[in-house]
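A single protein chain has been removed from this complex, and every other one stays in its place.
Naming follows writing order (A and B), and every chain is counted from residue 1.
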Amino acid sequence: MSETLVDLDDVLTRYEPVIGLETHVELGTESKMFCGCSTTFGAEPNTQTCPVCLGLPGSLPVANAAAIESTIRIGLALGCRIAAWSRFARKNYFYPDIPKGFQTSQYDEPLCTAGHLDVEVDGQTYRVEIERVHLEEDTGKNLHVGGATGRIHGADHSLVDFNRAGIPLVEIVTRPVPGTGAKAPEVARAYVTELREIIQTLGASDVRMEQGSLRCDVNTSLAPVGSLEWGTRTETKNVNSLRSVERAVRYEMRRQAAVLDAGGRVVQETRHFHEDTGSTSPGRSKEEATDYRYFPEPDLVPLAPDAEWVEKLAADLPELPAARRTRLQQEWGLSGTEMTWLVNAGALGLVEQTVAAGASPAEARKWWLGELARRANDAGVELADLAVTPAQVAELTALVAEGTINDKLARQALDGVLAGEGDPRAVVAARGLAVMGESDELVAAVDAAIAGAPDVVEKVRGGKVQALGALVGAVMKTTRGQADAATVRRMLEERVLSS
Amino acid sequence: MSDLTALPVTALQAALASGETSAVEVTRAHLDRIAAEDGDLGAYLHVDADAALQRAGEIDASGTAGTGLAGIPVALKDVFVTEGVPTTSGSRILEGWRPPYSATVASRLHDAGTVLLGKTNMDEFAMGSSTENSAYKVTRNPWDRDRIPGGSSGGSSAAVAGRLAPFALGTDTGGSIRQPAAVTGLVGHKPTYGSVSRYGLIAFSSSLDQAGPMARTVMDAALLHEAIGGHDPRDSTSIDAPVPTVVEAARRGAGGDLSGLRVGVVRELGGEGARDGYDPGVLERFTEAVALLEAAGAEVREVSCPAFDLALPAYYLIAPSEASSNLARFEGMRFGIRVGDDGSRDIDEVMALTREQGFGPEVKRRIILGTYALSAGYYDAYYGQAQKVRTLINRDFLAAFDDVDVLVSPTSPTVAWPIGARVDDPLAMYAADLCTLPASLAGVPAISVPCGLSEGLPVGLQVMAPALSDDRCYRVAAAVEAAQGAPLADRLAERAA
């Protein structure tokens, strides 16, 4: 499947992209949306079901208060208007993973409308308008059996697990976002990143894309530069990582440009994203347009959040990521670019906690963006997943500041911490990492170095002071790095230059 | 002991409490009668005699028989889900299904100590007025076995009228308790929507369905109502309010004094100028019943509710629309039968074949009609407009209840018709619900109480009251019953004896 693609730079000389995103977030409630079944991830199939979430005859839904509150809080965090009157509706269609023959969702009366989210890409702010935030229920999961690939096509039959069916799902729909030009892929990614962080801050969901608790559909269209009308959009489904969001938009821009360049028309369709190739392919088109026959769910009564309730939820919102970033940037005296690095590295919270544990902001940043980022990179894990806590990092910086260890010893101490040997102070003690004082042992090592390299001593005395470095190195080597380099240099200078 | 199956529940309670009889004896008497009569009547879809006797034995052993409803047998319409007990809703598609849970009302009756005799026949998914739409069997009217027992709760009406159960639960979406009660000489009450739990009631039309009692006397109906009513946190549409004092109201009404009560005769339901389709005999009994009310001291006037004329079209849009969605879950994937899964067909084909063979023609007709009424481009003209008509009907009720305390009408325009007479004419079948639909659409309570015979067949009087004033229905019904001297059902028992 090698499709003609236009270079991205080339695309932008002729076309303007418009993007749009629909994001589904599984809420982190204890129980499901309309029944008391547990939502714990990873349970044995069909062990977290009951008559309600299996859609058994006679069962009835009752809405989860925590899910309603989470949805309102997400709406508030996105600056939405909270509806004074909202209803659930039935979206009627047949699919084996929806147990009732309809999905309980919201249609023309969603809980939250008309919000926005500002995202920053390369120092420029883009406003993404939010059309609606509504609440619905997740589907079960199909496992396709018999085909070569475990994919739906060619499968002999499928197996359905309803553990996930009925988990509360918030859908956040943007309005079309024009005017992002070449930055369209990055804006899409930045939007999902920021949205994810907001929801995490709210504690509304663990937003783990790899576990499917945050899922994205990405809409992309192109219009000829200068055109007043937008082009036909495609909807790319199942884009399940931040990187893929960016890649999906980029791919669709390049593909659609090629179609338009060839005089063709972009087909309004659903497309699937392929992680392996970074490409999209068309979904199987249905012979008949789906008619969901939405109508108000008669088994659930309307939601009418009163002002008092909404105000209380608003008052209890935590500090949101953007506000927090502004505050920390000021407190730490960082430039905008420095702040962006910190955020992009996923180190903001870690640095904040390290500072809270007593480190200076500069030291905390140095550690997390330097040594620790390297270690994470080498191990192929996220910074946050390293086996070291912000408190331990703060302890390392304290040990260096008080002169107990130097930077090199600190790195050895970190090895010990990561190896599970305990807190830095314990590792320093156990491994005997403390810096050597002006001890007899050090004096002996200095004297031995001078005695062992008369030629170097000659050079130094002859005015090539920088040659002293070789002697420092020799001393550090015999002391296995445990001496303080500055002390060693001072002792060498005293002995070589003054005699 | 006299024939235990002829006794009202109140008499059974007394006999159990005094030790004159036992739950096992009462249960066995009814099982014997079922064994003798049900082959012909066809009231039950499922009877487990051993389970019933064992349960009765437990109640006797517990020493609670006679307190409340403990030890009293009861029959449930097969629309109620019962754990481990086959539940079909009258449909082939649920053949063999044993639910893993019980309806709230079934649990409440169990907790009250009643003994489940069995599950009664019904029109498939409660769609019908004659019980002829059952996938399983024909049910006959005990008053004339060539006639229908009403529907959709026709198994329950035949069982109670035929003394195969002391009382039974039915469900009423557009008249399915009241009409079968009327045509079999029983008392049947549709409670205020939201006052009896729908949890575990297999849904036909969610915004209309309501469970209620069917019994031979007003007091027996009130006792059953009291046992099942009240708030249920599993049903979001359940009203968190005390159960209306229906037993007290039945007692009070039996005193026969209705002075001060304002009764409205609905012009649009069998009143002057609206008598097309009504049996003359039904109208005569109705007029006599109104005279009885006046004689008891009620103040009677005629009221007009013009929007009631549109109740039938509104109902036949709303109910099929909701049904088309409610019945979507019956596709053969998680429960019930599956047809055609031989490896050659894909899932859509298997679902369609399962539904083709699992559903009967009336269910299919309504699913197609409801699918149409909800579909893009037609929603506003059909479903949306029907919901607006519903508002107009509500307004008519509210205005009427400003002037009167209750409204009355015939329950059914005709007496029971011969089996088979209307099966090929859906519109004729639908006309049976003419008088019962307004109260269904508005969610207000309505009772049917016998008011005599026409051509030897029972006629019912419908009494409608404001929401949550179910007690008024019982009071008026009890007064009507008292004025006639004895429950109409006794005449059938005498005739048989």
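FYI, a residue touches a chain if its C-beta (ideal position, glycine included) is under 8 Å from a C-beta of that chain, and two chains touch if they have at least 3 such contacts.
One rule holds for everything that comes next: contacts and distances are computed from a predicted model.
A chain of this complex does not appear here, and its UniProt-recorded name among "NADH-quinone oxidoreductase subunit H", "Aspartyl/glutamyl-tRNA(Asn/Gln) amidotransferase subunit C", "Aspartate carbamoyltransferase regulatory chain" or "Macrolide ABC transporter ATP-binding protein" is "Aspartyl/glutamyl-tRNA(Asn/Gln) amidotransferase subunit C".
The missing chain, though absent from the display, is touched by one residue of B:Ile337, B:Ala421, B:Leu453 or B:Ala483; that residue is B:Ile337. Within the full complex, the residue among A:Cys50, A:Leu418 or A:Ala434 touching the omitted chain is A:Cys50.
Considering the full assembly, B:Ala307 is the residue among B:Ala307, B:Ile419 or B:Cys451 that touches the omitted chain.
Considering the whole complex, the residue from A:Gly36, A:Gly264 or A:Gly403 that touches the absent chain is A:Gly36. Only one of the listed residues, B:Asp348, B:Asp403 or B:Glu455, touches the absent chain: B:Asp348. By the touch rule set out above, subunit A reaches the unshown chain at residues 29-31, 35-38, 44-51, 54, 62-68, 87, 89, 93-98, 103, 107-108, 139, 142-146, 152, 155-162, 237, 270, 283-284, 286, 288, 291, 293-296, 298, 300-305.
Interface residues of subunit B facing the missing partner chain: 97-101, 193-194, 207-208, 233, 236-237, 239, 307, 310, 312-314, 316-317, 324, 328, 331-338, 341, 343, 345-353, 355-356, 359, 361, 364-365, 367-369, 371-373, 375-382, 384-392, 394, 426-427, 430, 441-443.
Going forward, only the chains that are shown with their structure count from here on.
Those residues of subunit A that touch subunit B in the shared complex are 51, 54-63, 90, 92, 94, 96, 99-102, 156, 158, 160, 291, 293-295, 298-301.
Listed in rising order, the residues of subunit B touching subunit A in the complex are 80-81, 87, 89, 94, 97, 99-101, 103, 198-203, 205-207, 233-237, 321-322, 324-325, 327-331, 333-335, 343, 347-348, 351, 371, 374-376, 379, 383.
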